[in-house]
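Accompanying notes for the structure given below.
Every protein chain but one is kept in place in this view of the complex.
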């Protein structure tokens, strides 16, 4: 970005912000996940345009690859899951800001949850049945590990009671299900639905049973973008929340769902509109609010496991001021 | 028993034609073998010997290919990747040849560089991505550099091997006839190393394709590699296989082109 | 001006010793060059020419290495990966040599296999992981197979090149003296192809190391590759660099060993 | 008849261009005969030997080699380019043919040692070819053919770059092997003296395309010495005749 500050936070008549004087480009790093819905919708519905913001999407295979790009100012905004990686990066002076929600659970329909192998669905009925089973998670010291431990705790098990398999890729988990070399996995949508359709695994209960208020993914901002370009970043956030609200309208209130699904099929790899009716969609808070306490407790776990380095200052790194100001402009979501 | 053919020229021409036919037969074999594998795959996939969910039969992949081509987007992906591959390939091959020739000719240079090459070569591209990203940004350059980086190694190694294996007598002749270093380079080292070097380039070509997925894992919005990993992440296996088959196809095509180039470049063999 | 030395044997022995010294000097160069790079890295990292957050100076990496070694866990990682690398290397190299020799000697076999090799080689390992998982499960075998799969290609290509480049006269001699196919294989094709083949094996060695990260990305709990990608994922860059430096170090070590083997295997050069 | 050739013709053809290396060779060689082949450079001598050695196929015409049915190789060739295999030591090169035929180890060892001594290379047995002089490599390749003990020896300028003395020793050796074992020898040389000294019959070839247009039977009793050859009047006639033949051929091919 880059804009002088006199473009003004001057509001328009309806209380909304005026467009920027000069067209400003914002670069968003994405990994093609459904949790980027707010960006996609805001772009397609012209909310960014209305503020004279030109957004460009650039894709990364992995949210961890985005951190260096973000810190180096190569991109302005990134989305990512919570991992020890953030905290370590931030503690090492990579001044990335956590600025908004990008994924949490909808009660009873978790988009990031456990599955068990199809042929074991009758044997594994309850959490305690997982004892002695081979369970795949995608990484250590990340939200995956956190949810996994919450689940084990809930089941009254410890890691010694099960066999943990680390698989770097969710796709590989499907393959491993196919070959019968794992019994359960912490899987993500849309692969949960696809795997069910293919008869590889079945959804196993729901993650909200034990971690209802987990903060899975967040919107991250580059230090320059958040601190220096206040005009741009506030407008960006406002437009983003408009998009998120449309998303909530569609999936919670069934308003304008068709249009939203159209947008989603265009931007994500899930190209089948019918499937969008089935998948457990990502929860995105219409006000951008996060479960900050949960982030803290994740951090505590990483720290306990010795996976973090240095100290992490939540006050400095979690910056909710943008969302708050944007909500002030937009009003509470009802 | 003895049936005398009276024109040996005709016979030998016939023989030559037969050889040409045989050559063509072998070329046919070259075309037949991928077809054979595809057929085999179709059969084992259709009959359920392998899991069709993971290995959709080629016909299904072709179907996906057709529907993907219809939108024209696929060709956009292909075009973008080909540009990156070519650029990366050239950017890797040219310095590799130059450095390789120097290393082959001057043993102190060889001794200085070869441990570095041997130490850097096994560094996984994946671990280099953030470094490349920081230095070259998220644009095209970083993708081209990623490809160039992995192409470099096989070419440099085979160029060195090619030079070192040149028969000493040719070096002696060049020395005796007063070849200056430029001529030594271009008249002796380069052509003498060419056969083995071309094998390295053949490998480099494959590696350029191999690396396109990694290169397009950062900050890309299109390309075959992008198509592969996004499809894989979404477990859209037919789409992923379209990407993989495209990679294979280009690997096959480029290797045929290089083989053609090879016989042009080595008329003396 | 003219100072006659009276014992040419002594002179030549002296000369030889000098050469030996020079050889040692070159070996020193071989050791010096990585040291030089590490020093350079230290300096540019310490002075902030490169971002020390992403490239921690080697001394810091050494510190991390020491504290990691203290627990003994690091050696467990190294041990496990080395076993996988060796097993995968052998499993890739042996069939590559055999198939490469056959391909080099019999042109129909060559024409049949080479397009397959050229088409399969550019398939990214990452995309093969699910396939390997399905066939071999998440155990050790799948990791070894992954490594073997990528080692195979450079070795087979260079073996073919080695055989094809053997001077025709030696093939004629073998034919004329009635070599059976076994002898043809072991007395002519194998030793004749050896110099170029060994370059392929040198490359294969590096690729075995290169692939350990990918191999240990599926269902591993230990190993250098596991260390690298988990550290990378956790943004513990010094730990990741410990892993990378270990890989580099082994790349360097193995290449020295192979160079040693090379001069043992090729006494006739 | 040990070797018989009938209208043997060899054409090298490549993309519309063709070179006739041999044309209509009709030739019979008796068992135990020593035949020399003389002709200008490039006339097809090597090509003829390569056809008999099974390394090249004739374009038209036929040839046959009669086997004695013994457990001996039919033919062994001494190549013009030597073909000393660089990755085998001198000793391994000499024993190459025997090993290929799976001759018992003890015999291989004995025969190899015997011929190494004959060619004067016993002290160099463990060296690799790169450490030898040109003439020494040539002797390795001759010893290899002798040691293999074939029914027919095909020798392509085997003594060309040997010094006079080594040549002399090896000529003697060849003749003694020949007379003891009744081998058939087909021998290419450019030295008329050598041909006169060694052969029962000399075949003269024309320059490209190579034809056999004259043959000279040498009836001089054996053993012959070079002095005998040079002082004998018939031999001098032969010498002049061959020389004139070559003269014509080379002049013809050069204009």
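Letters A, B, C and D name the chains as they come in the text, with residue numbers starting at 1 for each one.
Here is the rule we use: a residue touches a chain if its C-beta (ideal position, glycine included) is under 8 Å from a C-beta of that chain, and two chains touch if they have at least 3 such contacts.
Note that this is a predicted model, so its numbers are computed, not measured.
Touch with the chain that is not drawn comes from one residue among D:74, D:125 or D:160, which is D:160.
Note that of C:15, C:73 or C:180, the residue touching the chain absent from this view is C:15. Along subunit D, the points of touch with the absent chain fall at residues 12, 38-42, 46, 80-81, 120, 131-136, 139, 156-157, 160-167, 169, 190-192, 243, 246-247, 249-251, 253-254.
Contacts to the hidden chain, counted on subunit C, fall at residues 2, 4-9, 11-13, 15-16. On the side of subunit B, touch with the chain left out of the figure occurs at residues 169-170, 172-180, 183, 187-188, 191-192, 194, 266-269.
Going forward, only the chains that are shown with their structure count from here on.
Once the centre of each chain is set as its mean CA position, subunit A and subunit D turn out to be 84 Å apart. Shown for subunit C are the residues that touch two or more other chains, namely 51, 54, 130-131, 134, 229, 232. Touching of two or more other chains is recorded for residues 68, 72, 169, 171, 174-175, 178 of subunit A.
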